[in-house]
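What follows is a short report on a single structure.
Only one protein chain is missing from this complex, and each of the others stays in its spot.
Chain naming follows the written order as A, B and C, and within any one chain the residues start at number 1.
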Amino acid sequence: MIGWLLDAASWLLLAFGSLFCLVGSLGVLRFPDFYTRCHAAGITDTFGAVLILAGLALQGGFSQGVTLKLALVCGFLLLSSPVASHALVKAAHAHGVLVPQPVPDRVSEYPKSETAGDHRSQER
Amino acid sequence: MFLMALLAIGASMLLLLTRAALGPTVFDRLVAVNNFGTNTVLLIAVSGFYTGRPDWLDLALVYTLVNFTGTIAVCRWSRFGHLSFARPAGTAGGAAQDGRR
Amino acid sequence: MWVELLLLVLVVLVAVVIARLGDLFAAAMLTGIFSLLCAGLYTIMDAVDVAFTEAAVGAGITTVLFLGALGMTSTAERQQRFRWRPLLVVVLTGGALMWGTSDMPAFGDPAAPIHHHVEPEYLEGAASDIHVANVVTAVLASYRGYDTLGEVTVVFTAAVGVMLLLGRAAGGAARHWRRGADRSLGVSEGAAEPGELRDAPMLMREKPVLRVSVRLLIPFILLFALYVQAHGDFGPGGGFQAGVIFAAGLILFGLIFDPQAVARVFPPAVAETLIAVGVLLYGGTGVATLLLGGKFLDYDEFGLASGQHYGILAVELGVGIAVAATMVRLYFAFSALHPEDVVEPQ
Partner (left out) sequence: MSAPAMGGHWVTWMIVLVLLIGLYTLIAHDNLIKKIMGLNIFQSAVVLLYVSMGTVTGGTPPVLLEPTAGVTEPVLYSNPVPHVLMLTAIVVGVAITALALAIVVRIQGAYGTIEEDEIGAIEMRHDEAQSRA
């Protein structure tokens, strides 16, 4: 019974983790400018990774150091990916990658051309 | 189930690769590359369970660390244009060009 | 099977993108992706040790080396026009390879001849003679110890070559290196001119987030490298991987702080010495077995019970030291750090 519950929970976590990974990547591909893409990338780094690793931990049982290593991977990911994003955004900002202004309320109001490099040429 | 997770991760890799190929700025590519690394970590972790021997998580650990190193290296490079040592603010530049010696 | 297929398609796509990108900086970043994908494939194909090495080498060290070289040359590739003669050569090669490989045993066929020549001996011997669980380590350090000695020597030679080309002997060449003024980051004309930053160029070591988190990470990376070094007998790991991971930790330190900061804890001269020490430790183990009256690199001379363990330990340590020192020295060379640039902190 308990084994069955653990299995179901881990499948659920894995499914949601995979879903979040897909959503995050879709955001990185489809969002209109650099900073929103960073935001989407954060979904994979946090929700996607943690849910998938948690699902695996339930599968691995609590033996043989598998769970410990999964926790280590999770910890390193949670430490390193925000720091990497931080460095990345700082570097981009220093190089003049700007947020398009003004930011529309609704997606439908976004300009049709949707790359970060383009917004400045539209201003001209 | 593991297979489904693997395929989902693979599909997200494909999406990220498209972004990395399209750009337009280097930083857009770098977001995609960094996220690609996270996805690879997850792929390795899941594939260990998929093949039935989940003792290779050391690998996923290495990926996390190395991916971080790579991202930091690219950030530093985009800052200074080289990997050499930087002068304090105001005297930006590297070691190589000013003929110290 | 489907996972392999998906990853292989991705590998092909990344290769095409790398080949077509005119911006070498972006292409260098994508080589990182390429190697991560390859490492994923190696894991799926059961080659965990290979994946381990590729992960440590490919995404970290290779990217750093390419970036270092790009900083000293230029990042823009001139527009490449299409050429039909190379394409013809490639198509002919491809045809020959496809024709040739169609006679090969199918992928994953357990009856393939490759699995019936020396492999069964190795698998049995690793358990009964060498008492090492990781057969790859057993073959690498014991059965084919000669090969590995050769490989370590090749790494040593390459390090010497790079030192001669970019080191002290290169003399004044360093002064003419470009400083990456033509950085093409793809940011369309905005606030920043190429090579000029919008805000004051704040150094990475002045950013608290980076400084603190990296200080937190680096001890773990170095410790992890030692774990990988020691764990090679029981699972994926060993000298090659551990050396690269150790070097990656130091390189991360150098990226956030300066190459000089690494040079203060690990001076170039020490790195140069350690490369030789590592190779000598490997060769010396072989000489020791000779002096004990056995054959070259026959570890049974160290005692029948656990002689193989001692031998593999010594040899792997030599590999680890040589590889780590080589990688750090290469990093110094490609960040234009010369031994005389090292200054003591005031």
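Operating definition for what follows: contacts are C-beta pairs under 8 Å (C-beta built on N, C-alpha and C of every residue); 3 or more make two chains touch, one makes a residue touch a chain.
Everything numeric in this text was worked out from a predicted model, so none of it was measured.
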Chains in view touching the one left out: B, C
Full-complex contact with the absent chain, from C:110, C:208 or C:293: C:110
Touching residue (missing chain; options C:94, C:219 or C:303): C:94
Missing-chain contacts mapped onto chain B: 51-53, 55-56
Chain not shown, touching residues in chain C: 1-2, 4-5, 8-9, 11-12, 15-16, 18-19, 24, 27-28, 31, 34-35, 38, 41-42, 45-50, 53-54, 57-58, 61-62, 65-66, 68-70, 72-74, 77-78, 80, 83, 86-87, 89-90, 93-94, 97-98, 101-102, 104, 106-110, 112, 114-115, 118-119, 122-123, 126-127, 133-136, 138-140, 144, 147-148, 151, 154-155, 158-159, 161-162, 165-166, 170, 173, 176-178, 234-236, 240, 244, 323, 326-327, 330, 333-334
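Here is the rule we use: only the chains that are shown with their structure count from here on.
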Centroid spacing, where centroids are CA-atom means, of chain A and chain B in whole angstrom: 14
Overlap residues in chain C, where contacts from two or more other chains coincide: 185-188, 197, 201-202, 204, 210, 214, 217
Overlap residues in chain A, where contacts from two or more other chains coincide: 76, 80, 83, 87, 90, 92, 94-95, 97, 117-118
Sites on chain A touched by chain C in the complex: 76, 79-80, 83, 86-87, 90, 92-98, 117-118, 120-121
Complex contact set, residues of chain C against chain A: 185-192, 197-199, 201-202, 204, 207, 209-210, 213-214, 216-217, 220
In the complex with chain A, residue positions of chain B that touch it: 1-2, 4-5, 8-9, 11-13, 15-16, 18-19, 22-25, 27-28, 30-32, 34-35, 38-39, 41-42, 45-46, 49, 54-55, 57-58, 60-61, 64-65, 67-68, 71-72, 75, 78-79
